[in-house]
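Okay, handing you the structure first.
Selected chains only, in their assembly positions.
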Amino acid sequence: MPESVRERLIRAGSATVANMLLRRGLRNTVMAGVVPLAAGAPPMAGPARTLRFIPAREDLDTLAGYASSENLHRRAIEECPPGAVLVIDAFGSTAAASMGDMMAARLRYRGVAGVVTDGGYRDAEAIRATGLPCHHRGNAPKATPIALHPVALDEPVGCGGVAVYPGDVLLGDEDGVVVIPRELAAEVAEEAADAAAYEEFAALEIARGRSLFGLFPATPESRREYDQWVARGRPGRK
Amino acid sequence: MPESVRERLIRAGSATVANMLLRRGLRNTVMAGVVPLAAGAPPMAGPARTLRFIPAREDLDTLAGYASSENLHRRAIEECPPGAVLVIDAFGSTAAASMGDMMAARLRYRGVAGVVTDGGYRDAEAIRATGLPCHHRGNAPKATPIALHPVALDEPVGCGGVAVYPGDVLLGDEDGVVVIPRELAAEVAEEAADAAAYEEFAALEIARGRSLFGLFPATPESRREYDQWVARGRPGRK
Amino acid sequence: MPESVRERLIRAGSATVANMLLRRGLRNTVMAGVVPLAAGAPPMAGPARTLRFIPAREDLDTLAGYASSENLHRRAIEECPPGAVLVIDAFGSTAAASMGDMMAARLRYRGVAGVVTDGGYRDAEAIRATGLPCHHRGNAPKATPIALHPVALDEPVGCGGVAVYPGDVLLGDEDGVVVIPRELAAEVAEEAADAAAYEEFAALEIARGRSLFGLFPATPESRREYDQWVARGRPGRK
């Protein structure tokens, strides 16, 4: 993913990007119930690599077997490319951890952009300390093999009620995680950056006491005022 | 699946079969929240064939596209072998239907043993009229493409919080749906049939006023009494 | 509402009607979690009259005050026109009853078409005995003033997550309750009746062993076959 696309997405933010997707008729692009692990953590943006879990079975998912070199959970950690976002379909279950602090540290070292699950993590404190951007549904302290079995990498999955196809672009920040169909990423990034820039203008106007009517959402007249403000060098911008 | 295995499983019932799996250390074999569509419907038993859904996306899941001959949802209906149980992983969502009455009628005609989903069905009334044994979580009246996208056949899936591997044997009746690992089906069927036969004996004893203590669960002494009762030709059995 | 419209809607059924609304871009027209009170009860169809509840307050909602002639709950029962469907917005709460058996008997006598709430009823047994078609979320045995306060009649409300504007047409049957915007009722009824008639044809074909592909959903060719079947007098129809 080009750095310019990444930059624009992060600056626009997940809520604005979701609005751009809504304009294209996509109404279900923000993961439900998925929140950042750490308040104030940096945002994440990157193409998705997926890992799918199904429920565990006591004979197939033992602590011993979890150590095998074939284990898909740990292969996901070792193979997710730098700059990508690892998306874990845990079918919403916090009955066991989708990831722990050792895995988070390894992902951080390897340059992965972030992790998202609709399950949860263990060792939340230690994971925050790695600085890796993470989103999840809630705490899941039990060891993974108690309830989760890794079954496949790089399939289309669901996560937080949203479809994620490998290569789709994920943007995660304080407001949540939005999934952008891969072929739309560049144009959506550009449009969202424009919308965010307009919102900077609108925020300044509101701070001066202007009413929302005729300002936000934009009207043709307010777009013209915005263009003039841009032409003047965006005065007042932080 | 041999008819003798099928017969024993059905006579034993899902609750007893689950007990046999518990003895083998498998504690999570009964689907959560999954109930029969019709009270009094015949039970189902057969090897699993799976269909996996993920959330829909408005551009990929249109009513028009749903009519395509490649559509995996309808391929599942057309390709599920006679005697098998179609297991649909709808990740617990009743936001749209996993199946409707036309599909149920087609499955019935093709000799499929039954359908299980952790989502729901539409046209419940008409589906009951087909006589096809079905289990689901609850009513799901909206058209499938509103919320569900079929992504793969014959993968390991989760359904109602239980792992289902293709070929695992499903038994569904009034008490729910239990999943039997494929390699255990024959021995579990035999053990469950024996446990169910013992329960017939125990029920007769209870009807005569006998206490549960020393009778149920069985003790070595009560097992001997049972053997004698069998030797006598199972007197009193309905 | 013309009798022809009512008849067509009932024959088509709520699931088919919901499909027609989906074609018009309306994806959220079926009430969530709302089920018939009685299995096998007759369906209901009619224009909506609404009653809105908010949470009760102990000083405003006493058993004594509940007897007042101004009480909006009982005015709703006395004023709902014959042939209309009374829609009760109980904000999903089953903490107290939206209706009891006396009210149901009175509505039945007055010729009201049915009642829908996203709360629940008390005296379920006695209500069934009146024969009044009813839908609700689940049993709510406590007296209304314990948790519910009637605040207005004939406002736009929400019920089961769907918007209901006074005059919208409600159709409720075994599959649930669908809300049809008032101005669309006649054309949707006609379209749904046609779709239901096509489904009769398709069901006969499936019973003869025909595959779903090329039959359901319909294709231009299968629609031509259907036209021929109609021309021949719909042979085989029950």
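Just so it is clear, A, B and C label the chains in written order, and each chain counts residues from 1 on its own.
Please note the rule applied: a residue touches a chain if its C-beta (ideal position, glycine included) is under 8 Å from a C-beta of that chain, and two chains touch if they have at least 3 such contacts.
It should be emphasised that the depicted structure is a prediction, and the values quoted were computed from it without experimental measurement.
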item	value
Entire complex copy count, 3 subunits given	6
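Convention: only the chains that are shown with their structure count from here on.
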item	value
Category of the chain touch graph - line, ring, star, complete, other	line
Cα superposition angle of subunit B on its copy subunit C, in degrees to the nearest 5	120
Approximate Å spacing (C-alpha centroids) for the pair subunit A, subunit C	40
Subunit B and subunit C: spacing of chain centres that average the CA atoms, whole Å	32
Whole-Å gap separating subunit A and subunit B, where each centre is the average of the chain's CA atoms	37
Subunit B residues counted as touching two or more neighbouring chains	none
Residues on subunit B engaged by subunit C in the complex (per definition of touch)	63, 66-67, 69, 74, 77-78, 97, 100-103, 105-106, 109, 122-125, 139, 141-143, 146
Partner subunit B, residues of subunit C touching it in the complex	13-15, 18-19, 22-23, 27, 30, 35, 173-176, 178, 199, 202-203, 206-207, 209, 211-214, 216-219
Residues of subunit B that touch subunit A when the two form their complex	24-28, 54-60, 91-93, 149, 151-152, 155-158, 161-163, 181
